[in-house]
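Can you keep this structure in mind? I'll have questions shortly.
Every protein chain of the complex appears in place save one, which is left out.
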Amino acid sequence: MSQVTMTVNGKEMSGDAEGRTLLSQFLREELDLTGTHVGCDTSQCGACVVHVNGKAIKSCTMLAMEADGASVETIEGQAEADGSLNTIQQAFQDHHGLQCGFCTPGMVMTAAALLKENPTPSEAEIRDYLEGNICRCTGYHNIVKAIMAASGQDVGAIAAE
Amino acid sequence: MYNFEFEKPGSIADAVAALGSEDAQALGGGQTLIPTLKQRLAAPSKLVSLTGIAEMQGVCMDDDGRMCIGAVTSHEDVAAQGASYAALADLAGNIGDPAVRARGTIGGSLANNDPSACYPAGALASGATIVTNSREIAADDYFQGMFTTALEEGEIITDVKFPVPEAANYQKFEQPASRFALVGVFVAKFADGVRVAVTGASEEGVHRWAAAEEALSANFSADAVPDAPDADGMIADLHGTSAYRAHLVAVLTRRAVAACG
């Protein structure tokens, strides 16, 4: 066991890790940040996406020790300072972009990374960027719509309004 | 996962030293290795992370006009910084998904030599040189069949030098589940001839398609691409028969040539 320290959602936090401890495991079990979910073991579902040093990565496919000293953002740190939902979170609620909620943390973190890179992505760009995030509930319709809305685009014309 | 020690050296020399211990293994971005470890399919005593080695990071041009990519440069960074070799940058920008591209490295991909990976096709078609801590290896000598390379025990890739072709394009037809290449074809047109490398298709792993190279070297047009190669030796699995893969090799080669303009 070694001690690993990282800045998580702006706060310095430490915990114990073995060589094999995954970042997702460290966040969930050592730091009790259970909003980051694990939905697969092949690095594909994206429920575990967090930001490390500003980049969206799959925390189930990164060793905790690799993140020693890093700045980590998780779903728990996304709301506004007053606790209200941020723009992306609010758009997901407004447009019913989640059902069971399990993939949602990864979707929100991936959407945040996308909008940082590309503030007004097209539908196709959003669908492409979500390649590594699997949702079984929504058929993606309202997730894509929510991300478009979060980027300030008019989604009124999208089918099924 | 089985437990292992973790080490993150800051220099190539320290990494080579760390890899000297028995059953130590190098760790790039971990996007293939970590899932493998989760399945308990490997049991290294120590993982030596190479991502902290500054001299193995980044994209630059050398004096011979080659694009040099540090072995732990992420796919995302190659996509963003590889404008001098746009076809290769595009290849990098379509590997896996954004989160995988943020972690995955060119060195990791080439060292693993997955038969469905994209980079081996880019390196082989480009006639790249794989630079290790101890030597330089021509791509033609480096790839030696599925998951097999010329690397020796403890040898690590430090960077990869890509001659920049006059024109090049990579076409990937994705396997619908993994999104790896069901078949991928990289066409690179140099002044002295055309190189065509195929990934995903063959049981021998990445390979050059000699008949297409010959035809395209004589006449670089989509019409010149030969009929599909022999399906013997092509991979057959849930996602496609060997005949289908052979067919795709020709289709994608034509598309790549057409895309070269």
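Letters A and B name the chains as they come in the text, with residue numbers starting at 1 for each one.
Rule of thumb we're sticking to: a residue touches a chain if its C-beta (ideal position, glycine included) is under 8 Å from a C-beta of that chain, and two chains touch if they have at least 3 such contacts.
Just so it is clear, contacts and distances are computed from a predicted model.
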| item | value |
| --- | --- |
| Chain left out of the displayed complex - its UniProt protein name, from "Imidazole glycerol phosphate synthase subunit HisF", "Zinc ABC transporter permease", "Cytochrome c oxidase polypeptide III" or "Carbon-monoxide dehydrogenase large subunit" | "Carbon-monoxide dehydrogenase large subunit" |
| Option touching the unshown chain, where A:L23, A:M62, A:I75 or A:A149 are the choices | A:I75 |
| Identified contact with the non-displayed chain, of B:T148, B:N219 or B:T241 | B:T241 |
| Contact set of chain A toward the excluded chain (per top definition) | 18, 20, 28-29, 33-42, 44-45, 47, 74-76, 78-79, 85, 89, 92-94, 96, 98-105, 108, 123-124, 126-128, 130-131, 133-145, 158-160 |
| Touching residues on chain B - with respect to the absent chain | 1-3, 38-40, 173, 176-178, 180, 182, 238-241, 243-244, 247-248, 251 |
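One rule holds for everything that comes next: only the chains that are shown with their structure count from here on.
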| item | value |
| --- | --- |
| Averaged-CA centre spacing for the pair chain B and chain A, given as whole angstrom | 28 |
| Chain A residues touching chain B - in the complex, by the definition given at the top | 2, 18-20, 22, 41-44, 46, 49, 55-58, 61-63, 65-66, 110, 113-114, 129, 131-133 |
| Residues of chain B that touch chain A when the two form their complex | 1-6, 8, 27, 30-31, 34-35, 37-39, 46-47, 49, 51, 76, 96-100, 102-103, 178-179 |
